[in-house]
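Let me begin by handing over the structure; questions about it come next.
A single protein chain has been removed from this complex, and every other one stays in its place.
Per-chain numbering from 1; labels A, B and C assigned in written order.
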Amino acid sequence: MEARVLIDCSDEKGLVYNVSKLFFELGLNIDKNSEFVDKESNKFFMRSEVSGEFDIENLKSSLLDIAPPNASIKVIPKAIKDIVLMATKESHCLGDILLKFEAGELDANIKAVIANHNDLQSLVERFNIPFIHISTNDKSREAHELEVVEALSKIEFDYIVLAKYMRILSSDFVDRYEWKIINIHHSFLPAFIGANPYKQAHSRGVKIIGATAHFVTNNLDEGPIISQDVISIDHNYNWRDMQSAGKDVEKVVLSKALSLVLSDRVFIYQNKTVIF
Amino acid sequence: MEARVLIDCSDEKGLVYNVSKLFFELGLNIDKNSEFVDKESNKFFMRSEVSGEFDIENLKSSLLDIAPPNASIKVIPKAIKDIVLMATKESHCLGDILLKFEAGELDANIKAVIANHNDLQSLVERFNIPFIHISTNDKSREAHELEVVEALSKIEFDYIVLAKYMRILSSDFVDRYEWKIINIHHSFLPAFIGANPYKQAHSRGVKIIGATAHFVTNNLDEGPIISQDVISIDHNYNWRDMQSAGKDVEKVVLSKALSLVLSDRVFIYQNKTVIF
Amino acid sequence: MEARVLIDCSDEKGLVYNVSKLFFELGLNIDKNSEFVDKESNKFFMRSEVSGEFDIENLKSSLLDIAPPNASIKVIPKAIKDIVLMATKESHCLGDILLKFEAGELDANIKAVIANHNDLQSLVERFNIPFIHISTNDKSREAHELEVVEALSKIEFDYIVLAKYMRILSSDFVDRYEWKIINIHHSFLPAFIGANPYKQAHSRGVKIIGATAHFVTNNLDEGPIISQDVISIDHNYNWRDMQSAGKDVEKVVLSKALSLVLSDRVFIYQNKTVIF
Partner (left out) sequence: MEARVLIDCSDEKGLVYNVSKLFFELGLNIDKNSEFVDKESNKFFMRSEVSGEFDIENLKSSLLDIAPPNASIKVIPKAIKDIVLMATKESHCLGDILLKFEAGELDANIKAVIANHNDLQSLVERFNIPFIHISTNDKSREAHELEVVEALSKIEFDYIVLAKYMRILSSDFVDRYEWKIINIHHSFLPAFIGANPYKQAHSRGVKIIGATAHFVTNNLDEGPIISQDVISIDHNYNWRDMQSAGKDVEKVVLSKALSLVLSDRVFIYQNKTVIF
């Protein structure tokens, strides 16, 4: 039995001692251990990879017994997670994830791809992944999202990955799947929030462009950042060149963020992330 | 005789031919030649390093004869330029430039350092550079800037380099030295304009921070960008750690931008730069 | 009619003038123009994108008339090139190119994929690309390569792209396709030439790993470098983690190099590249 233990509570003396004591008394191996204390907010974060003979629920309740009252404790079995991808027309992020999945390099099952266009249907089905086309034609945002929610309700999943899904999600939708939606934004946030960041970047004359993977919240492009990367550009790049060059950064950043999330290495607090 | 020829005009057929013909007929060597056409705005940029026997003014007027009516032509002798540095209390950017100057690695004479505090006086004077302390105590912004202008009026210089000068300059001041003022901003612009970008970056939870060197205009931190660079950070960095780590990026970015400007490699247009 | 003109000769006065004069007299538009002089070896390189009414062969012979005797002149019509991919078992580089091809983002037709294993057959055929499996079982290197050459002889192609083809090619093979073979090596060359560079990197304890795309010559991993990139790692990475993290760099570097080669932006000289 292997599990990841995530503890998030206010800092106090003896936390590491008490947790490691419990692991020791239960005979668990600690395969990896990371801690972080945010002094400013007096918050303690700990993530341990443990193995041995134990029951998930028992371990969790034992940890709750020794942790401060406000503690958030997760004991997550090391297992392949389930994800749903959402996309529109662009294939670079989606295809990258499909390739990694097929190569056995993604710690997740792709349960389905939901798209508001059908351009990517052929690609997705070639990888034997169910493709669900939910058109937006003649539908209000609410009506369209209801159909998406309906489709999602039939699927068991841990995370929704927006692989260049080019529609803004309503508050209702975001709230329903709190901290379960990961997005890739095609700029180095917080620069160039909103529509067509490459046009904005070109107009501003920046010398570096980037991409940002983040959890989706109700503030557009303002959720907790998981991963970012950049590339250098110069005056030879018009905005379409930037868009083209940016695709390689987008897919790598999304893929990196997804890998971190799937291995339960990401804590969220104060609209930021702690990543072990 | 060596010079840099900078041509900036609307694009039309035969421009390279006409200019290279003139260079050829005058017997000039072309040591380096760069062109760029911005198709969107139909603008042509050309920079040539030429050597041979020629008169600067004659060459310029010959170029004006063959160029389109709206052309901007500069013929700049290859010579050490003069700069004035402005600083406040932090030494990392200023000191970096002083060291490069002393090592003979800066294509400029430093005519003076003007500062609104005297913390850096000892450092500057050790390098035999005049230090001019113009305190802001009990002075309006206008009164203080008048003293700075007065001091500058006694110095011949090509560029003013704000090496962490922490005061906002008035429109009057900026207009007086149009396209002559270079600033280093301690963020990856346009993210985190304004005061304490590292605090802003920490609060936003970014995973990468940066620095931006740009020409100063009347819009705070919105002038044409010359150079940018970034470094990766993580949740272990509080804002003071970011500030500390950022210093190495700031000085390198400013130094890079200064080197580009001093070698006449920077064109400005549409609030952007073309850099050869 | 659009073409790319590539000139490579010893440097002499008037080259740009003579070439631009010819373009002007033929009424050609210069859409892009780049020059470079290597002073050390007195070599001149020029690449122009021209458009207008002209005949490729006429333009080439006119250029030969005005260029120095030793000049190498290419006039290449702007057209989709043909490539053959070679692979073994890993899909990350191959799949990335297939995805770009399908998305219309590759300036090339993929004529076939040749592999020494059949693991990738299903993937390749899903993209409607012919897959040619040439097993190495019970064959000498010579015998195996003869089969590859035989297969290649039936295909018209401009470049062979080794997308993680894990066999060393013989001199005969390399000579036959001189400057037509592009390889991706999974290290930051010249560090870690040869087998399993990630194991070598792990053993050396480097803090940065990389990938290198280069033309293949008869010296293993020592051909002219086209493109390189790196990522940071730390002690947490064992060599398999490096290998896994390195895949994203490898595919992006190969894809970048391929794009440069397909747009005729790469000159080769002295085992190096000049890239416009």
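In this section, a residue touches a chain if its C-beta (ideal position, glycine included) is under 8 Å from a C-beta of that chain, and two chains touch if they have at least 3 such contacts.
Remember, predicted model here, so these are calculated numbers, not experimental data.
Checked against the full complex, the candidates A:Ser72, A:Asn219 or A:Ser232 give a single residue touching the omitted chain, namely A:Ser232.
From the options B:Asn18, B:Ser48 or B:Ser91, the residue with contact to the unseen chain in the full assembly is B:Ser91. Between the chain not shown and the residues B:Ser41, B:Asn118, B:Ser171 or B:Ser244, the one that touches is B:Ser244. Listed for subunit A, the residues touching the missing chain in the whole complex are 13-14, 16-17, 20-21, 23-24, 27, 29-35, 37, 232. Taking the whole complex into account, subunit C touches the unshown chain at residues 36, 38-40, 188-192, 204-208, 210, 224-230, 234-236, 238, 270-275.
With the whole complex as reference, residues 90-92, 95-96, 99-100, 102-103, 105, 123, 126-127, 244, 247-248, 252, 255-256 of subunit B touch the missing chain.
Please note the rule applied: only the chains that are shown with their structure count from here on.
Summarising the inter-chain layout, the chain whose CA centre lies farthest from the centre of subunit A is B. Note on chain placement: the centre of subunit A and the centre of subunit B lie 40 Å apart, centres being C-alpha means.
Centroid to centroid, with C-alpha atoms defining each point, subunit B and subunit C lie 38 Å apart. Not a single residue in subunit A touches at least two other chains.
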